[in-house]
Every structure is written in C-alpha cells, then in structure tokens.
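All protein chains but one are shown in place.
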Amino acid sequence: MAAQSTRSMRSLVSFRGFGAMAALCLIILYVPMAVLVTFSFNANRAVTVWGGFSFQWYVKAASNSGLQYAAWNSLTVALIATTLATAIATSAALATGRGQRFRGAQAFYALVNLPLMLPEIIIAVGTLSFFALLGMTLSLTTVIIAHTVFCIPFSYLPIRSRLETMDRRLEEAAMDLYATQWRAFRHVTMPLLMPGIMSGAMLAFVVSLDDFIITAMVAGAGAGTLPVYVYTQLKQGVTPEINAISTVLLAVSILLVAASYFVAKAGSRYSRPAAS
Amino acid sequence: MTYSTSGSDSRMLNARHLRPGPRGRSFPLSRLLMLPTIAVIGFFLVVPLGIIVTYSFLEPATFGGVVWSFSPEAYIQFLFERDIFDDTLAFNTAYLQIFLRSVSLAVAATLVSLMIGFPTAYFIATRPERQKNILIFLITLPFWTNLLIRTFCVLLILRDDGLINTVLMGLHIYEKPVTYLYNNTAMAAGLVYSYLPFMILPLYANLERLDKGLIEAAYDLYAKPWRVFTEVVLPHARPGIIAGSLLVFVPSLGTFLVPDMLGGGGRLLIGNLIQLQFGSSRNWPFGAALAVILLAAILLVLMLAASRSRSVNVQGGH
Partner (left out) sequence: MTIELKGIQKVFPGAGAQPVLDGVDLQIQDNEFFTLLGPSGCGKTTLLRLIAGFERPTAGSIVLFGKRVEGTPPNERPVNTVFQHYALFPHQTVARNVGFGLRMLRRPAEEIDREVGRMLELVRLGALADRFPHQLSGGQQQRVALARALVTSPRALLLDEPLSALDSKLRDEMRVELKTLQRETGITFIFVTHDQGEALAMSDRIAVLREGRIEQMGVPDDIYERPRTRFVAQFVGDMNVFEGRLIKPPGGPFAFRTRSGAILPIAESTRQDDNAEMLAVVRPEKIRLALAETGDDSQGGPRLSGVVSNKLYLGTDTVYFVDLPHGETLRARMQNAAVSGDSFEIGASVLVNADKGAFRAVDRRP
C-alpha cells in the first residue's frame, strides 16, 4: 500500500516515456565511445572485428615518433595557452564578477564569450587571414595565440561563477579588521577564488587539447597537435592504432573534466556562507 | 548564463570600488582589469572578423591569399556562374543548394535534439539531488571530449563493417552490409550526436527551476497529463528551448567535421566549403564571402531568437 502510493506520487511529476528517452539519450552519447574504447584493445588488425584482448596498439602508438612529436606540441600549446587564458580570464572576472554594474558591462560580457558563440570554422579562417595579413609565418606561436583566444571564455565562466557566489562581506570583514585593499585581496579573495581558477584552467586545458579545426588552419609545418595528427592518419585509413590514441585522448579529457568538477565542488564547501 | 545583479549588491560594490578617499568619486581601478581581455579578444578575434569581411570584397590571388582590388565577384559567384568565354552570368544553384542543405540539416538536428533532449532534461530535473548530479555530469562529459574523436566514433558505428552492420548481420536481419554513411541522414545523426548535450544543459537549468508544486497544483485542478505538459511545463521551458535550440543550431550550421568525415566527398556543407576555399581551392575571397554569409545567417537567427525571448519576457512579466 505504502509502496504503491510512493510510486504514484513520483509519476505525478514525471511524464510517461521520459525516463526511457533519458536512457536512450545516454546510450546515444556513450555507446559510440564504448565501441571506440573496446576496439582499441582489439588484437585483430581489422578495426571492427573482435580478435581478443591486447595492448599492442597502445604499445605501438607509444613508440610512434610522429605521435610523440604531436603530443609534445599539444602539451606545449595547451600549457602556454591555458596559463595565458586563465590569467586574462581571472582579471576579466574580477572586473565584472563582483556585481559591478556599469555602462558597457553587457558588451564586455558578449566580447568575452564571443569565441564561444562563433562557429569554429569562422574563427579558423578569420585567424588564418589575420596572420596572413600580418605576414606572420604559421608556427606553434600562431597556434598558441589562437588557442589563448578561444580558451578565455572557458576559464572565465567558472571563475566568474565562483566570484558571484562568494560572500562579498568577507572582503569587507577583512578591511574592517585592518587589512588594506591589497591584503584583503591577497589573504581572502584570492584563496577563495583559487578553486574557480583551477577549475577554469583545467577546462581551458581540455579545450585546447581537443581543438582540431582552428589548429589545423593556423598550424605551420611541424606544428600539428595530436588531433591534427589523428585527423591526418584517419584520412589515410582507419587503423586500430588510431583507436588507441583516441582512447587515450578521451581518457585525458574525461579525467581532467572530472578533476575540474571535483575541485570546484570541494571548493564550494568552503565558500558557502557558514550554515546557521 | 544570465547576467543580472541585485541593486543592493551593486550599492555595496560601488562604494568599495570607489575607494574611500578624500578625492571622492574616482574611476574604479578594477575596471582596468578588462583591458587584457579587450586587447586579446579584440585584436585576435574582432579584427580578424573585420578582415574576413574585407577579404570577401577582394580578388583572389593565384596561390591563396588576396589581391587588394575591390570586387563583388565572390558574392556573385555564390549565386551565378560566369561563362569563361563570353563573361555572361548564368544562375547557378550549386552553392545555394549547399547552403540550404546546411540550413535544413541544422534545423533537423535541432529538432531531433529537442525531441530527445527535452524528455531527458525533464527526467533528470525531477530526480533526487544525488542522481541529478551524476546524470547531469554524464551528459556534460561528452561536451568536453574531443569532437574529432567523437565524430570518428560515429564513423566506427556507421561504417560498412561498423557496429550496426555487424550486429544486424550477426542477427541475420540482412546478409549484405547496408551503407549508412555518406548521406544526409548520417550527417544529421553526426550533428545530433555532437551537439545533443548543448540542448540538454540549458533545458535542464530551466526545468530545474520549475516549481514542482505547479504541476501538482495543475493535477489537483483536474488537468490531464497532456494538459499539464502544455499548460505548465512548456510555457515555463520556452526560454530553455530557445537557448538550447540556438546552441545546437549555430554550431551545426557551421560544422566542418561532420560533412568532412560522415558526408563523403560529394556531400558538402557550408563549413567544409569554406575550408575548401582557404585550402585546396585557394579562393580566399569566396571563402570569406561564404563565411560572411554564414555569419549573417547566424546573426539573423540570433536576432529572431532575441526578439522571441523578449516577447516571452514581456508576457511573463519578468
């Protein structure tokens, strides 16, 4: 009797078939990835015919010098672009995330998010034309510049949301207790902002690591990143080695995003106004 | 994504940023913190957009790049074919077709995403707190993974020796592999797979704020489930539907990887047509003109959506 009544209570808010749709949605999102991961451990050379479990494609990939080179490029670009983008995004968040209202705030917000709103192909050809006009040779530097630009909104959003949920009285309390503006920032604002900054940096890192189109357009000879390498290989035919590399790339993104999520979450425990 | 501040917050802050001092009101220093962003995004993104517009009115150089003399040729080329011998213009729908195909595929992908995404978002929004967090995390995760690799995953599924054919032939539904790739359906499927999370996230954010008491109240007042859905849930979800649809439509319209990998050589969309002009076709002005047309189309859609959501706001009295 009681069980029945709880069941009917739940079905009151939900609608018939919605749960099935949600399950379908998760299947759509995850089955293709699962296939990729599974076949990366396939001993068979044929990409989609199962021939037993094997690590051989990972081993093979690890000793591939072209891949190592691309991985090194990816890492360099991601590290530098993330650092630059996060620094810029932090300052942007401090300028706007504390409830400041001023003329142009909306325009500034739109500017920060512009890289998110444009289709990548437009950013790609625009940046390419820009470098061509300036007469800049395409190289790792041009890749880093392009990545810095589109990473800014990704690190900006978590930092800003962190700032917005921060109790502003904390800074006032610090000033009240004889801290100068700078020391209030250094001892109170900055430590509390840190989880947001870390989370933003990780997301920027992931986005930089994952980008293909823009990189492919503005990378000079020898400046190809991992996705560019994967794309080139794919165009020559699908091999199990590609599966292995792709799986590693997926795993890195997922780990970083999960870490970013937990950093932000663990940090929010501190920033919550103490319960009363 | 909303940007609003309550009055009392800004009061507090105004005072703090106008650092108390004998000078009285001074320019808040924190405003200067906007400069790096303005410089970097302004110089490396806004200026390039201007360059694209400029390039679209120039003449192509033989080996890529542009010749600096004004010409509307790129835009003419979009609609007409110029006869090489007598210079006459003949209406040519080839590029227009590519553009229209891009638009219809983007629309289709948006609709399918909405059909799958809405029930999903609603279902998640009505779960208990813990399940909610896990589910929404699962939805978000693919968004952060590599788009190239995800498109490659679709390829693995749809190939002649891919999962679908293997399974169906294994079950002896049919004996010879069916070609699923290299057509509009494959591209639409790729788009849905790529951008489905973009639909769910804003919808979820919206539906989570829906007061579940309203649904109970509607049932209490004799509404049937369908009426509850159309009278209570849908009106509340409208801003979320608009936001989610935009987030799917805009990148779908500009997609490069989906036609490149799932569409095969013959199936161009505007995204890889643009790439082609800057790549092997070496017609930068035409590529730039295509980019401007794509940008204009997106702007048009955004403006339509903005006016729609504004009218919603007026009705809702927010």
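Read from first to last, the chains carry the letters A and B; within each, the first residue is number 1.
Here, a residue touches a chain if its C-beta (ideal position, glycine included) is under 8 Å from a C-beta of that chain, and two chains touch if they have at least 3 such contacts.
This one's a predicted model, so the numbers in the text were calculated from it and none came from an experiment.
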For a quick check of understanding: of A:L29, A:L84 or A:V188, which residue touches the chain that isn't displayed?
A:V188
Considering the complete complex, identify which of A:V59, A:A173 or A:A251 is in touch with the unshown chain.
A:A173
For chain A, residues touching the missing partner are 167, 169-170, 172-181, 183, 187-188, 191-192, 269-276
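Everything that follows uses one rule, which is that only the chains that are shown with their structure count from here on.
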Could you pull out which chain B residues touch chain A in their complex?
3, 5-6, 9-10, 12-14, 16-17, 19, 28, 30-34, 36-38, 40-42, 44-49, 51-52, 55, 65, 116-117, 119-120, 122-124, 126, 135, 137-142, 144-150, 152-157, 159, 161-163, 166, 192-193, 196-197, 200, 212, 215-216, 219, 225, 229, 250-251, 253-257, 261, 271, 274-275, 278, 284, 287-288, 291, 294-295, 298
In their complex, what parts of chain A are in touch with chain B?
12-19, 21-22, 24-26, 28-33, 35-36, 39, 46-49, 87-89, 91-92, 94-96, 98-102, 105-106, 108-109, 111-112, 114-115, 117-130, 132-133, 145-146, 148-149, 152, 168, 171-172, 175, 181, 203, 206-207, 209-210, 212-213, 217, 227, 230-231, 234, 238, 242, 246, 249-250, 253-254, 256-258, 261
